[in-house]
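One protein chain omitted, others in place.
Just so it is clear, A and B label the chains in written order, and each chain counts residues from 1 on its own.
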Amino acid sequence: MKPAPFDLVAANDMSEALEALHQGGTEARVIAGGQSLVPMLNMRLASPTTLVDITRIPELSRIEANTDRINIGAAVRQSTLERWPDLADRLPLVHAALPWVAHTQLRNRGTICGSVAHADPSAELPLCLIALGGTVTLRRRRKTREVAARDFFQGMMSTDLAPGEMIVSVSFPARKSSTGYAFREVARRHGDFAIVACAATARPDGTATLTVGGVADTPRTLELPADRADLDDRLNEFAWHLQARDDLHATARYRRDLVRKLGRETLKEALPCRD
Amino acid sequence: MKDTVSEKLLGQSALRVEDPALLSGRGRYIDDLPVAAGTLALAFVRSPHGHAAIRSVDTAEAAQATGVVAVITGEDVAARTRSMTVGVKADVECWPMAVDRVRYVGEPVAMIVATDRYLAEDAADLVVVDYAMLDAVVEPVAALAADAPVLHTSLGSNLINERRFRYGDPEAEFDAAPHRIGIDVTYPRSACTPIETYGVIASYEPGEDAYDVTSNFQGPFSIHAVVARSLNVPGNRLRLRTPPDSGGSFGIKQGVFPYMILAAIAARIAGAPVKWIEDRLEHLSASVSATNRQTRIEAAVTADGRITALDWDQIEDCGAHLRAPEPATLYRMHGNMTGAYDIPNMAIRNRVVLTNKTPTGLNRGFGGPQIYFALERLMDTIARHLGLDRLEVIRRNLIPAEAFPYRTASGALYDSGDYVAALDRAVEEGGLAELYARRDKARAAGRRYGIGFACVVEPSVSNMGYITTVLTPEERAKAGPKNGAQATSTISIDPLGSVTVKVASVPQGQGHRTVLAQVVADKFGLPIDTVRVLADVDTMRDAWSIASGNYASRFAPAVAGATEIAAARLRDKLAKVAASQLNIAPDDVIFEAGRIGAAGNSDNSLSFARAAATAHWSPGTLPEGVDQTMRETVYWTPPELEAPTAEDGVNSSLCHGFIFDFCGIEIDPETAEPRIDRYVTMHDCGRILHPAMVDGQVRGGFAQAVGAAFLEEYAYGPDGSFRSGTLADYLLPTVMEVPDPVILHHETLSPFTPLGAKGVGEGNCMSTPVCIANAVADALAPEGDAPEIVLPVTAAKLAPLIFGDEPAPQEPVSETKTEDTAGGRKLTGEGRAVVQASREDVWRMLLDPATLDAIIPGSHGVRKVGETRFEADVTLGVGPVRGRYKADIDLSDLDPPNAVTLSGQAVGALGTGGGQGRITLTDTEDGTEIAYRYEAQIGGKVASVGGRLLDGAAKVVIGEFFRALARHCGGGASSGALARLRSLVDRVIKGGRS
């Protein structure tokens, strides 16, 4: 269980990183924390010929808090964000979700953007990014673009990232006043990938969203009107339309059960937090 | 000699002598040992298939790779070895490496010897194996079907052994009894999964035709004979050594032995020492697991719940090969098939079958979990059926205290116990009344709460002859009797008078060295830290026998017992030596505080070291009748372990501990997750030598059982694909999932062991899974019939039982479906796209290699090899998980220009994929609508390690193909139309409505 050989580029700045990615094309991968990538290297599920280490590029290690957005650079580790003093206030949903991301020992190396790039449908951070309507900023040699999270995730481990391109940051909309947020998850064990994870936002006008991970190929959002008389029916329709599948850890039916039940609980939790 | 020695260490929780090194990173595990310069690394090419014929193994490219010294195939191995011994009479061969057929995922197919492990793995990727797929069979009952695929053609079927046993008069009792109550039980596969994997270092000396193998093997050393025979050398040409430390085993490291053979052959072929450290993927797919078993058990029961006869029908699944010592899992419990109950009549039918799964071997509990799950679920069922209190049914059937030593129907001699007293104490001290109150309160509040019980007899110190019960009495008579359980211990005293103990017990963390230091220090009246103990083995230097090693919970009863005897003998000798120097009678000598002296006269004494060193420095001064050997080796075997009788009675184990467990479990009403509220476990393990270590064994076994009950399963697809290939799929419990059980003890000393101790290492692996299952049954159905409980008990399994029927969707949903089939995990789906091209144009493109090249994702070239056949070289995958595949594409059922079936097979390093899609073309206003339905099947490595992501990944790849097709067809469209097309295709591919 050892990786196949690759060149390693320890980029000192963005231009070095982008040049190396450009040269490597589809055979190059970015490595930051490596907590998703290195297991795949060790199992030889992934055998890129070039790895570009971006963790020493100073500008990628920043958390920038603006009035309405929090931008997180590609080398910001999950534990760094976890310890960011303003997290609970500015990004309450991420604050609630981060402890569910694997274990401390992995969050100490794993990055926010790495989890987004990996696009595991059960991962918590892509779920939060979609639930909050965040964006992903991508760069290649001569082009920078910003993509809405809901467009960035295209399927199982499949994203809009083009060859030669890398994520430079993700941007989470900061907490809005009178909006409630809640996160819940069921996994086989503490720290495992979610069987179902739910993120709810409750807006001041009474409307709400429920975003669900672990069921469809990407996290998916249900918009709910202020009138929740038929909430159970809506949750049921949503659960069915996520096209859950059986796997080793849960049946499709159990996933739908959780969308209905955990979804309801998560919404219930988000609603009173609106002030 | 007066027996006034104050035995103060034994029975105390002495600090472990092992710990300072282990806590400081100075352990000496196999991968830490120094190796000879020039030692090479070994890596394996393994089967990605559950069942396939090997057409050819092409090693040419691998042999040329950097650092490679040798590439070795199954034929190379077979040419230098003999088939490994199989424990039953059957026409079947058992090779450590596949020769012409693979029978389980992970089976070794070739091995690479290279200068380091990285390079060896690089070369392993270059070995090309051409497989012809065969149908697989993974379920034991299915394996018995007349039309089942047969694994070993020489055998003619998958049934490798069948025996029927009859004790007492079971038919008469069943006829007479008012109730015949039975259940069917499916016990799944799990494994004990130590954190350290297998390791072997091997070398070969051609001048002596001798192999030297170091491995973290755990015994039994009967396996030494199996390995020597397979290597075709006498026992003295196979030096087998174990490292001082081992990172856990729980039985599993018995199963390393085929790799000893392979590493030995690799060293011989490479002409240099080789080292192999198994990686986790290898361990999970291809070490050994416990057996899975299908059981029908029935009881003849009186109106008041007394069982008068049992009828067992067991189908044991030993995987792809019957490796030594299997089918021992099935026979280890043979003497105690009546459990803790006084049941005089019994019938047993045992069948051993082979399936396309990992071969089985020792795993903590070894046979116990399988039988007690059946027996104790039956006890629960009997109580439900008769409307009796469950505990009362247990109590009425327990063997009474006055019956010990008790001979069971099938021949075991239970050494000691007072089961009723132990049970009563557990009920009282474990707080059963309070637990009932908790249950009542929870139920009153509408919550799901259940209480379960389990009674278990924990056998220990296996009779080496029990496995011969698998032979008929006639076959046994021919083969000669096998029995006993030899334990060895050597104690020596050096010229400075310090004491060294050597045993062949090969601990894997159990603290043997500490306990033996306690035993010997007590005997000699020495401080514990003056006694040094070695427990690792070198078969060329140490005293050992076939029963040596660490299994069957034999340490405390057998090895510590043998050491006690050796120490007593040496003490007798020292007493005589000292007596002559002190001018007293040997009977008046006492050993205390590092001195040997006269009882009652503390002034008349000499230091232990001085007396003990006499034989070295001045043997001439020894008293008459005392020789100069300051070394005592004891080979101990208990007379109670006799060979099986002509009537198939077998005392399969020397000691029989008792366990009574109860627990409370609550099921979360929102998530269906089960949670242990309280767990109480009462043990009678005879005399407790070291209380903290005994409780450590109980807790450790309990934690593994919690894993087996809720989390762990060796899962296979119907095609033999292995689904639990990583520790993210095979889930071990963490600190969050394991509660701390209440541990109670009720000691009844074993009359058969020198120290009165019995084994304690495995009991909770036998009692806890079924105790939990009984509690879950109680939570689900407090009265009447309970649903069948199949481990692991997951929330997903419980959900339908507690949530009831699922609400249907208002409108039917077109689903991407997956289903498990004999051909692999099948994914089906459909989609459609509208493109701006005519039907004829689309049709032409589908038959054109250049178009296919353009639209097949990751294509490196498509060649037309027939009118409707193509070969392609493609890179497929999602995200970073990409692999290169060779693909065969076939177009069939052509209906130009309306419809065509596109089938493909791809084979690559990451696995295999196959699929079929029916594509139909219809005219629309905008151009042509391409509709497709597909079926895809994926197997191999990706299925083993990426199971959770597999279906979604396949969907992405298939989607990419059609997206590319649409893009290609719509190439001339305006950008607006293109964008519209893309979004349409994307929506279809994502099945999206949101």
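Assume contacts are C-beta pairs under 8 Å (C-beta built on N, C-alpha and C of every residue); 3 or more make two chains touch, one makes a residue touch a chain.
FYI, contacts and distances are computed from a predicted model.
Among the names given as "ABC-type xenobiotic transporter", "2-furoyl-CoA dehydrogenase 2Fe-2S iron sulfur subunit", "Sodium:solute symporter" or "L-arabinose transport system permease protein AraP", UniProt records the absent chain under the name "2-furoyl-CoA dehydrogenase 2Fe-2S iron sulfur subunit".
One of A:D7, A:D160, A:D232 or A:E265 touches the chain omitted from the figure, and that residue is A:D7.
The residue from B:L727, B:V813 or B:L894 that touches the chain not shown here is B:L727.
Remark: the residues of chain B touching the chain excluded from display are 13, 15-16, 18-20, 22-27, 29, 31-32, 118, 192-197, 245-248, 250, 277, 279-280, 508-511, 692-693, 696, 699-700, 702-704, 726-728, 732, 734-736, 738, 740. Panel shows chain A; residues 1-12, 16, 19-20, 31, 34-35, 38-39, 41-43, 49, 51, 53, 55, 79, 99, 102-106, 108-109, 190-191 of it touch the chain omitted from the view.
Here is the rule we use: only the chains that are shown with their structure count from here on.
Averaging Cα coordinates per chain places chain A and chain B 37 Å apart.
Residue ranges on chain A touching chain B, taken from their complex, read 1-5, 26, 29, 37, 40, 43-48, 118-122, 154-159, 186, 188-193, 195, 217-218, 220-222, 232-233, 236-237, 240-241, 243, 245-251, 253-254, 256-258, 260-262, 265.
Taken in their complex, chain B has these residues touching chain A: 117-118, 121-122, 125, 279-282, 670-673, 711, 715, 723-724, 726, 728-729, 731, 733-734, 736-737, 794-796, 799-800, 803, 806-807, 809-810, 813, 815-818, 878-883, 909-910, 941-942, 945-949, 951-953, 955-956, 959, 986, 989-991, 993-994.
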